[in-house]
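In this view, the complex is presented without one of its protein chains, the others remaining in place.
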Amino acid sequence: MTIYLAIVAALLSITLVVGPVAAQGKPELTVALSSFSTEVLDPVLGGHIVKYYLSLMFDYLVGTTPDGLPSKDGGLATRWEPSQDHRRWTFHLRKGVKFHTGEEVTSEDVKWSLQRAIGKRSTTGYAGPLRTLIQDIETPAPDRVVIVTKEPTLIIPTYLSRSLSTEGMVLPKKYIEANGDDVFARKPVGSGPYRFVEQVTGSHIKLTAVDSHWRIGAPKYKTVTFKLVPEETTRIALLRRGEVDIADVSRDRVAELEREGFPIHMRKEEAILTMWWILPRDGMPTKDRRVREALNLAVDRGELAQSIFAGKADPAFIPMGLSWSYRDFGFKLTPEMQYPYDPARAKKLLAEAGYGGGFSMDVYAYQLPGLPEGKAFAEAMTGYWQKIGVQTKLIPVDYPAFRKNWFDRKTPGAMGYYNIANRDWIGTYALIEKMAYSKSKASDVVNDPEIDGMLEQVLRQTDKDKIGVLMRNVYTRLRSEHYGVPVVYLHSPYAASKTLGKWNIGTVMYDFFIDELASSK
Amino acid sequence: MPAEPTVPGALAEPFPAFGAAQLGRRGRRLPVVSLAIIGVFVLVALFAGALSPADPEAQSLRARFSPPVWDARGTWKHVLGTDRLGRDLLARVIWGARVSLTAGVLTVLLASAFGGAVGLVAGYYRGRVDAVLMRLTDATMSFPVILLALILAVTVGPSFANVVIAIAVILWARYARVVRGQVLTLMELDFIVQARIAGASAWRIITRHLLPNTLNTLVVLITLQIGYVIIVEASLSFLGAGIPPPTPAWGSMIAEGRDFVTSAWWVSFFPGLAILLVVLAFNLLGDWLRDTLDPKLRQL
Partner (left out) sequence: MIRFVLARLVQSLVALAILTVVVFVLARATGDPLQLILPMSASEEDYANARQYLGLDRPYVEQYFSFVGRALTGDFGNSLRARRPVVELIRDRLPNSLKLAAFAMTASLLMAFPLGVIAAVHKGTAIDRAAQVIAVLGQSLPTFWVAIVLIEVVAGRLQWLPAAGIDGFASYVLPGFTLGWFVVAGMMRLLRSSMLEVLDTEYVKLARVKGVVERRVVWLHELKNALITVVTFAGIYFSILVTTAIVVETVFAWPGLGRLAYEAITSRDFPVIQAVVLTTAAIVALVNLSVDCLYAFIDPRIRYAG
């Protein structure tokens, strides 16, 4: 018995004495995330969405401010200009920028990186459109790159900037050619303010600061660690224990954290939660415009925003309407566009369309990163539609399974949804082109020849005002034809430790601007 | 009083265990509390429709996360409070009894029927039949239950049927092994050897002599495993592969409420309490059965 007690006592004391590592003298930043999307550190071959850690390791050709506006201070290009016909874009590069291996960044690296990013094996978000657009890349001098496009266009600087995806990241040509893609993926080398140290898949990614960087001077944090912590209670416990400085949290728990005094950085309207029907519409009740309108009128967006989204959401009324672009396009939401909550009228419309007895509709239910309420939300929607006589069936899946059904069009008429990240006008065009353009085939959810025509013109436009007109018309038509059920704009909360200090989290999708946080400029 | 057997678990007649002499010798009193708990929940499951105060799937978003009636903000409309979609928790716990208990019982019956059959056949025929069956059993036993259920959920989507199938498909192997072990030793017993010499058919021997003597073991294992299945369903719900919404099942209810353990504690607490009581009752009942029928079955 005494032996037993002795063993237990010994173990307990080891536990409590050799406790967790206390805060060090050197400032370290730790970020806890619910998902990493992928753990391949190659910006081009990794199937990426999030850029939190990539933006620290690599520099972009074109930088942006935290609000997503192109900035001459944040990227390798100190200035850029188009030719008269908008088919040749010249970028002037900063001098003296070095990769973590010590080699200088030249126009050769920019050219090579871009070719790789739009190459066949690339998995970046906008490789396709860039591939069709770019004709040639010239390097007249070590500090100058010229991108030649097949058609006149305005989109090149934005597509190669920090505000969209990773095509603009500049990678070390010599290092990758010498060591191969696999080694690069495991030991990435860039020119950003933080260098790769180690990665434990499924656990964390650790970066360490370079001595001084042209973007931010001497970084304030010696190391930045990104931890993968899928369970929310655990992330919050880590925050409370002071083991992480930043954690993404769900909207439901913001109130609790605010009561305890944790600063919450809210990204307003970070995404639009919008639903759509899988094509084709032929033979489906949703072919009739009135049915689509009825399904929209049956939803009490205000109630949803206050309840399921804990008040951290605002009603949305334009399908796929990315509100950050409204300002750029000069689009204004009129009162008529705002769907009222009117189930009576919805039932009338259904009867008019010949569906007074209702019809059956499948609704897929799944979680998404940034949308932990996914399944509850889908259930709530089915509740609204059942009240107007639509027999909805909830089909729980995970997102990849839904996506397959969506692209394969095996289940026409079924509804799915996504929290589409909000973005500026060029990003918006890119998204609308994917989802509302019938030539995008699988991902199209609209199939409207008028919208097709308008989108085709945008790509060729170089006059921003004309683009504005076209896109305003696209939005108006999306709304008037009810090509989807827009639900809410989601505000995304990020909890910080009480000692973090001032931080502008920015409005660029999938990026935290941690380099700004670490900046000593 | 039957002769003391030389082999664990084997008795010449089935079910002698409930004789007073047996109870006096090694059993304890009937586990009244466990039986009562199980009885109550079975009744609740059977009469869910009559007992439930509300439709378990009726949503009311404005009433979401209402606390139970004894809290300051609680109302008698929702005695145990509501969940994240405003659905009445008492109704869901009551209907959940039907779903969870059915899942547990169905899975275990399927697994034991199939597994028992395999074990009987393997033990009786031995030789090559036994070898093949046992390799299949081994292969099955080493496949992780949770992973199979996840794969099924991801492939054909989560559903009640998938949960039952996924668990039963792995669980039977346990029964097969245990029953086979028993049968092997039973086959050495005099009365069985004599029956074979006398020319009794395989069917007759299996059903009249082997099966009754393995029933004790099967009963104990079944009782102990019902609780296990209910718990596994809960873990599957947590991973997204359990009985899908909006069906009220205790496991998925706990999973849904897990982010609110200290705020809206009732959402996870009441279904958790239900699972705790039911599984505890089945486990204690199973323990008692095993102790009464044969304590040497300690490997169960």
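Before moving on, here are some points about what is shown:
In this document, chain identifiers A and B correspond to the written order of the chains, with residue numbering beginning at 1 in each.
We adopt the following convention: a residue touches a chain if its C-beta (ideal position, glycine included) is under 8 Å from a C-beta of that chain, and two chains touch if they have at least 3 such contacts.
Treat the numbers as computed from the prediction; the structure is a model and nothing was measured.
For the chain left out of this panel, the touching residue among A:250, A:419 or A:440 is A:440. Note on the undisplayed chain: of the listed residues B:150, B:165 or B:219, the one touching it is B:150.
Subunit B residues in contact with the hidden partner, per the touch definition given at the top, are 28, 126, 130-131, 134-136, 138-139, 141-148, 150-151, 154-155, 181, 184-185, 227-228, 231, 234-235, 238-239, 251, 254-255, 258, 261-262, 268, 272, 275-276, 279-280, 283-284, 287, 295-296, 298-299. Residues 1, 4, 7-8, 11, 14-16, 18-21, 32, 38-40, 42, 45-47, 120-121, 123-129, 181-182, 185-186, 200-204, 227-231, 233-238, 240-241, 243, 398, 400-401, 403-404, 407, 434, 440, 443 are the ones on subunit A that touch the missing chain.
Note that in this section only the chains that are shown with their structure count from here on.
Computed centre separation for the pair subunit A/subunit B is 45 angstrom, with centres defined by C-alpha atoms. By the touch rule above, subunit B contacts subunit A in their complex via residues 59, 61-62, 64, 84-86, 154, 157-158, 240, 244-246, 256, 258-263.
By the touch criterion given at the top, residues 232-233, 250, 252-253, 256, 300, 303-304, 307-308, 365, 367, 372, 375-376, 379-380, 382-383, 394-398, 400-401 of subunit A touch subunit B in their complex.
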